[in-house]
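A single protein chain has been omitted; all remaining protein chains appear in their positions.
Naming follows writing order (A, B and C), and every chain is counted from residue 1.
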Amino acid sequence: MATFELNGKNIYYETHGEGAPIVLLNGIMMSTPSWQMFVPPLSANNQLILMDFFDQGQSHKMVDEEYDQALQVAALKGLLDHLGLKKASLAGVSYGGNVALRFAVEHTEMVDKLVIFHAAPKTGAWLQDVGKGWILSMDSPENFYNTSIPVIYSPGFYNNNPEWVAVRKNFLTSHVFNNQDFLQAVARLTRSADNYDISDKLDKITAKALIIAADTDPLTPYADQKALAEGINGAELILLPNCGHASMYEKPTLFASLIAGFINTDFTGF
Amino acid sequence: MATFELNGKNIYYETHGEGAPIVLLNGIMMSTPSWQMFVPPLSANNQLILMDFFDQGQSHKMVDEEYDQALQVAALKGLLDHLGLKKASLAGVSYGGNVALRFAVEHTEMVDKLVIFHAAPKTGAWLQDVGKGWILSMDSPENFYNTSIPVIYSPGFYNNNPEWVAVRKNFLTSHVFNNQDFLQAVARLTRSADNYDISDKLDKITAKALIIAADTDPLTPYADQKALAEGINGAELILLPNCGHASMYEKPTLFASLIAGFINTDFTGF
Amino acid sequence: MATFELNGKNIYYETHGEGAPIVLLNGIMMSTPSWQMFVPPLSANNQLILMDFFDQGQSHKMVDEEYDQALQVAALKGLLDHLGLKKASLAGVSYGGNVALRFAVEHTEMVDKLVIFHAAPKTGAWLQDVGKGWILSMDSPENFYNTSIPVIYSPGFYNNNPEWVAVRKNFLTSHVFNNQDFLQAVARLTRSADNYDISDKLDKITAKALIIAADTDPLTPYADQKALAEGINGAELILLPNCGHASMYEKPTLFASLIAGFINTDFTGF
Partner (left out) sequence: MATFELNGKNIYYETHGEGAPIVLLNGIMMSTPSWQMFVPPLSANNQLILMDFFDQGQSHKMVDEEYDQALQVAALKGLLDHLGLKKASLAGVSYGGNVALRFAVEHTEMVDKLVIFHAAPKTGAWLQDVGKGWILSMDSPENFYNTSIPVIYSPGFYNNNPEWVAVRKNFLTSHVFNNQDFLQAVARLTRSADNYDISDKLDKITAKALIIAADTDPLTPYADQKALAEGINGAELILLPNCGHASMYEKPTLFASLIAGFINTDFTGF
């Protein structure tokens, strides 16, 4: 529940608990409150650090400014410096996974372990065009919801949890997707990932990495996760069956236990 | 290059070649010219029959009328009767797969073999909402393109074929998606599939069936294809790796050879 | 480093560390020393309990006696009673997974969490016949090695780690597979799993369960793991790509972190 300044702009963050630090990085439409239910399990044995990227939650809104994810990497660097942390583990989802990976490429010595959910080595033309579709559908809450939300979930989860979906659809269309400031921030965040490409820098990463793929995730398909794991020295790869892009909602128990398990367990070899 | 009438409304169809008849049924945004390059391989040893469903291509447009896929099943029945065919093999893609499956449930004795690409036992809430997103994005050609087209392809195909994609994008946004008659027809076709559900009737199908799934197809994920194959007595199941919902464009050689091979080859048992 | 008696027969066990107890149950040819390198990571925050089943390691050898896995379930029950534990988490590999699952069916209230690697709901005819092949190949160390060992590993791991394989092959053929007492015990253990079948009792399990499958494991193929996870209420399922039946050797970091992560992390819901 605090902020620090980067170049005169506020970045909001929270820390919970004590122990080896874990920074848990948001997906594109998320903000720190999205992680509310993960705070108890992930702060039980660790210092859990949450932050809002620029254009998210309570952090500075980049109105009328364009940027790319280098800005968010700088925000993360600023936060670790602000907290006096020389090294931390990073866990990231989608957009947050991109930032974690770029950070691990550029600040190798500052990353302990890396847990990446649903991120690819680059943003390809397919995902750029899907993102353009999201931005073009911001004319009404219903349009934005139907264009951007179902594709985040596996059809199985979406079809089998109609009440959960109905509550969420109502909340998003009534309270979030009718907020033009929010939508413009999402549009900028979306564009900021368009030039993301670390496909030829993966071998610079020295952190122990766990890559987690979902088998029904069109946004970052398994082939990309596999390429990511194969490009990072010694990376581990796990596949979640019957799961979409938002594994933190579809498989929350696994989501929490994979992060805590990989970061807090050290196997030192045979 | 002919038509017949159903209840006073024209249905356009074509026949090519001679031999055991195959009716090849369109996906939702397709029409008979979409199959141009498949006519030579599929009419070499068979009578290939193409048709435009209601609201497609040169068939009757259902302006201001709502309907469901029972109408298309009736159109197919009318066509077979018109051609004097007591039995034919059906191959269908997505929407056309739904119609083929419903036809095989209702007119068991008229179906020889069944080859289904990328169709599910029912339209779930996920696909209904995705379809709503398409309809809500019809305000501009760019919006409709970005909302409805990338998701039809696997990211691998889309990213690796930028020239093919660019030509198609330009054609669709300049000549097709700016046509409000076309878009309104697509909207009606989309709604007409919303109540599709034969999940408890699959065991009525007596035709030998081949179900073809693609591993990177969010619209009809593998779990649904597997359920479809398991529900139809004796159905065969094939998985196409690194392929999206539009296998006729991503894997045309396989698309043609799977249809011709399954329909024209009879294994009578050990 | 202790024993207790069940019906006058010794069962060997070890405990390491303090905390919520985890019993880690051996695969068929394993014994407590097989887990040596997993003791540090798994006893760091937990009481790790290892045991040799009957006919394994330093436990009683059932010479000339036949039995089934009910005996090993009784041994596990005896051990927990001996240690005064009313509840423990169980992690089991293959044969040890069978025992853990049977125990969780029969002593529901004594199982906290359940982590099952590479076990099926039943021993089918295929695995029974493979097991017969092992027993029939005990005439020479080389025959037994080549018949029983490669199939335990994924071809990728085996082919890419020739030195590790060579050391292990030499050790096993020189010091283990020439020991007729060991081989006869393995034969009895193999037969003791033949009648294993809890396929219609999975719904009795109340423990939170994590099922871990490997995609290149012929002994307990993915279809069986999926059926296992679907049969246990609320069970989680994970797939390890490019991994065989012995994930503790092929993916030791994941093996340790999946156990510790699932057992020590509690997500209590949204």
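Assorted remarks:
As a convention for this text, contacts are C-beta pairs under 8 Å (C-beta built on N, C-alpha and C of every residue); 3 or more make two chains touch, one makes a residue touch a chain.
From a predicted model like this one, the values you see are computed outputs, not experimental measurements.
Partner chains of the missing chain, restricted to those shown and counted over the full complex, are B, C.
In the complete assembly, the contact with the undisplayed chain comes from B:254, out of B:20, B:83, B:187 or B:254.
Annotation for chain C: contacts to the undisplayed chain at residues 124-127, 129-130, 132-133, 136-137, 139-140, 142-143, 145-147, 149-151, 153-156, 158-159, 162, 165, 215-216, 218, 221-224, 242. Listed by residue number, the positions of chain B touching the unshown chain are 37-38, 40-42, 44-45, 208, 210, 215, 226, 236-242, 249, 251-262, 264-270.
Quick note on the criterion: only the chains that are shown with their structure count from here on.
In a homomeric contact, the two copies may use the same or different surfaces; for chain A and chain B, over half of the interface residue numbers are shared, pointing to the same surface. If you average the CA atoms of chain A and of chain B, the two centres end up 37 Å from each other. Counting partner chains per residue, chain C has no residue touching two or more of them.
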